[in-house]
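A protein chain is absent from this complex, but the other protein chains hold their places.
Moving on, here comes chain A:
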Amino acid sequence: MFILTKFADLVQISPEDFSKHSIVAIEDNINAKYANKVVQKIGLCISLFDVLWTSEGLIGHGTGLVNVNVEFRMIVFRPFKGEVMLGRIRSSTPSGIHLRTDFFDDIFVPYEELPQGAEYNHSEQIWIWNFDEERLFYDNHEMVRFQVIDEEWHDQTPVGPTQAEDTPAKTPYKIKGSMAAEGLGVCLWWDGA
């Protein structure tokens, strides 16, 4: 679920941070820039893991900023294809089930990835799996096990004035999941037995 990614970046320490130890200032700077943010084709950055190398601090003309080149490793959330994870059901629509984890919201299981015999109940707005005469419910807030089958990236860099202003922003990183295989779906179904 998590990987380490090696980055190189320029860290600018502003004068009000000079009272901090350099390493603390660098750590805070990197975390402020990366934590809880998606880097395209890399994943959701969580936290700085360690600093591998730093250059000397250099002060340019005009500003009092100290410029430091840093190489560091980040903890990144990036489940691999085929990985089985836990998540919670956020909501259900006829097109599928939206899942979330506490820290990541954009997981979608389309209806064709639900097990055979699953049907959508419009009055309750939930999916139901008809299995051996039994009706099993995909209730909201239920913990489920799902398998990652695909990922979608949307670069959010502005493209310029041609972009219509009211187009809704697409989520930068979206995971597509499957709950069709045996053992996947609501945890209680399998663990209770």
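By our rule, a residue touches a chain if its C-beta (ideal position, glycine included) is under 8 Å from a C-beta of that chain, and two chains touch if they have at least 3 such contacts; residues count from 1.
Throughout what follows, contacts and distances are computed from a predicted model.
Per UniProt, the protein behind the absent chain is "DNA-directed RNA polymerase III subunit RPC9"; the candidates were "Cell cycle checkpoint control protein RAD9A", "Chloride channel protein", "DNA-directed RNA polymerase III subunit RPC9" or "Coiled-coil domain-containing protein 22 homolog". Remark: the omitted chain is touched by one listed residue; of A:39, A:128 or A:149 this is A:39.
Residues of chain A in contact with the chain left out of this view: 1-9, 24, 28, 31-32, 35-37, 39, 41-42, 46-47, 49, 71, 73, 75, 78, 80, 82-86, 101-103, 139, 141, 143, 145, 147, 181-184, 187-188, 190-191, 193.
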